[in-house]
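Note that one protein chain of the assembly has been removed; the remaining protein chains are unaltered in position.
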Amino acid sequence: MIKIDREECIGCGECVEVCPVDALSLDSEEKAVVDEDTCTSCGLCISTCPTNAIETKIMARKGDTSQYSGVWVFGETNDGNLKEVGPQLLGKGRELASEFNDQLSAVVIGSDVKDAAAKCGNYGAEKVYMVEGEEFDQYKTLPFSFAMSQLISEFKPRVVLYGATHLGRDLAPSVAGRLGLGLTADCTGLSIKEEDGEKLLLQTRPAFGGNLIAEIVCPNTRPQMATVRPNVFSCPEETENSQPEIIEREVDLNPELFKVEILERLSGEEGEVGVEEADVVIAGGRGVGSEENFQLLEELADALDGVVGCSRPIVEDGWLSKAHQVGQSGKTVSPKLYIACGISGAIQHKVGIRDSDTIIAINKDPEAPIFDVADLSVVGDLHEVLPELLELLGGEDGS
Amino acid sequence: MADTDLARDDEFELTEEQKLLKESLLDWGERELPLTRVIEMNQEGHPYPEDIIKSLANLGVIMGPVPEEHGGSGLSWEDQAIIADQIGYIDPSIATAAGLMAVETGWGYTLNRYGNETIQEKFVKPAINGDQFVGIATTEPGGGSDVAGFESTAERDGDDWILNGEKTFISGTEEAQKMGGAFWVNVRTGPAPEDAPHKNMTSFCVPVDADGMNFQEPYRDAGRMAISTGGFIMEDVRIPDRFRLGEVDKGFYYTMEGFDNARILIGASSVGVTRRVLEEAADYIKERETFGNPLAKYEGIQFEFSDLYTRMKALRLMYQQVARMQEKRYQEAGKGERKREPKTYSSTDVARWISMIKWKAPHLAKEAADKAMHWLGAAGYADDYVFETAWKGVMSYCVGAEGGANIQKIVIGRETLGPEYVPYK
Partner (left out) sequence: MDFLVFIKQVPDTDEVKVDEESGTIIREGVPSILNPFDEYALNLALRLKEGMEDEVNITAMSMGPPQAKDALKKCLAIGADRGILLSDKVFGGADTWATSFTLFKGVEKMGGADLYFSGQEATDGNTAQVGPELASHLNLSSMTYVEDVLDINPKEGYLTAKKETDEGFIKLKSELPVVLSCMTPPDFEPKIPGVKEIMKAKNKPLDTWNHDDLGGTEEEYGLEGSESQVISTYPPPSKGPGEKFEGPAEEGAEKIFALLKDEGVCDD
């Protein structure tokens, strides 16, 4: 939100002109006033004002919470394709919406996202708010955050969920900061808690390096927003021929909002290997023995359509890049299946894999701490067990 | 680093800067000189790696108390002792402490105090920057403990001096030859009076590449293998008078002060060695089980640990006290002056304390390593473990480097009971 110094305001109306959401107007005394519910704190008026009478003053969006209803899921896309985390959140969003007695909606923003919008319907969204335009072709914080803020200000949802991806963890706090909202990061559980007759979103997230679980609510501000780890919730079945109501909104982006320009994609450098989002992670530790031996893990990953991860010593020894590292100082993963090969299981590593559905551990040492968290522990030499397993898997493929 | 941390309670009395010094040193050690490299260096032998000297010099820990205008860091002696403690902890073979703390810093600082501008520019500064080595050569084939009992000579020849004689058991001869630099060499500039043999002794800085300097093959020592010990023969080595340290015939006093400074730092480093040894051993005895119990549960081991730990803490306080005394002494003496009139502490007060730490600290480190080897059994005896490396390394400071144990006892006795009880004159 913004604050207008009435002493300084000369009533020129420049700010009213420039405001993209019509939140500003001139009152009877010819002074600018702001509609606090509509303002998205975009800041365009600030640079326009000839007397510097306007400053940003972001305030918590407290007030009447009863106007807010509906559960929203941000449908993240890449090149127009809906990413998996969106449907996962729609699945969970459906449960929450039923309990709130709300509608479930999705938001998609991009340059060519009609298909993605329709797809959100297939996963349960009754409405899809869509902002389409060339200027949204690639993700940029300010335009996306501005579009999202505008939608939220106009439609007043109760809950907004984002995937805790790089993009989601960039967008959500930017929106939260702009609108003055509480936001909980990296949730691993969502449910409802009733307080003073009002149903609140109860957000569960690991705290203190995963050594504690914290339950968090945002009682005063709406919407209640959270980023949620991919793969924590399973993807619902896709239905065909859903007919979601598509609500398209034009977002008029002032060129001033384009403070960032994407110059190029940097190739030839290994970026993410996707351990965070993978369904299957095959991870190796010192017990793998050598850089070459990771080939075995690669083969298993290929066979199971997974990715290779590792523990910290492997990165320190330079066998794999940091992007592969799982654990507290690396990535926190939540795959359906985690196979730990030759990883002893330091607490920092165990913290990073705690949200995995199924953990299989192979280690020579019967006392390895990794076995404490494994669903299936195999005491043995991974150099013997893995080839046998690959043979079993290979045989299966061949038949 | 070990999982066990036996230094956390030391922190509370450290200044902010000392905490940061300690943290920097330990971070440096973890990156540049982990235990694996220490052990490797000791297996490979000398000369000491130049990259480590350079990188420690960049940190500013060589000759830290030298004033900033001479290229030092202007540290207090307590700061430098805390650094030496960490150096001993990082490299429990004590090679790093021997070469860079005792020799370069302890003796080098004394050079800085009494050396003229030529000595500062040619020898002190390059050593502070890690580009050269400065060493100390007092011991001769005839003996070392009897500092005044030596035979090398210098004769005046116009503006020069001509040096002749032999020096043995000198730390860093290989390093100095490789990197360049100089040795502080004591020679006779007149016959030794029978009742005062320490008179007529003068100190010079002798460049390693001076004509007539003949270095001998290094000795094959038991431990601290990364830093060399060797000797050299001086045959008509011609040295300009500006390489002379301080006044003619006053070399004995400078030498005693050099010993003082080196002994403080080797004392502090030995406490660091002890701490590393006990931490590594604690990790082991807490984990390793025999007859269904971890070793640490057995009183035979636990009580030995408690005893060593307690004595280590006592010596830590002691080196801190000694360093503070020395700092006070220097502050009261003023720049470049030899202190004669005692102020807070007399020189005998300080000498007594210094001898106490020099005697006890290396012995405790050796004892800790010895006990740890007993606790670990065969594993402790292997040379790819820290205990054997530490044990053989600190032994050099038990048998005599920077003054043997019995010499320290004589000093303590003399300075406490009175000079009339000195056993040997």
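Each chain carries a letter (A and B) given by its place in the written order, and its residues are counted from 1.
Throughout what follows, contacts are C-beta pairs under 8 Å (C-beta built on N, C-alpha and C of every residue); 3 or more make two chains touch, one makes a residue touch a chain.
Please read these numbers as outputs of a predicted model, since none were measured by experiment.
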item: Selected from A:Arg169, A:Lys199, A:Arg249 or A:Arg286 as touching the chain missing from the view; value: A:Arg169
item: Which residue of A:Asn52, A:Gln67, A:Ser98 or A:Thr358 touches the chain not shown here; value: A:Thr358
item: Among A:Asp64, A:Asp196 or A:Glu261, the residue in touch with the chain that has been omitted; value: A:Glu261
item: Missing-partner contacts on subunit B, residue numbers; value: 5, 8, 16-17, 19-21, 23-24, 27-28, 31, 58-61, 64, 68, 73-75, 79, 83
item: Residue ranges of subunit A at the interface with the undisplayed chain; value: 41, 43, 46, 56, 58, 60, 78, 83, 139, 141-142, 145, 165-167, 169-170, 172-174, 176-178, 180-186, 193, 203, 206-221, 259-267, 269, 271-272, 277, 279-280, 303-304, 315, 321-323, 328-329, 332, 336-337, 339, 347-348, 354, 357-360, 362, 366, 371-381, 384-386, 388-389, 391-393, 396-397
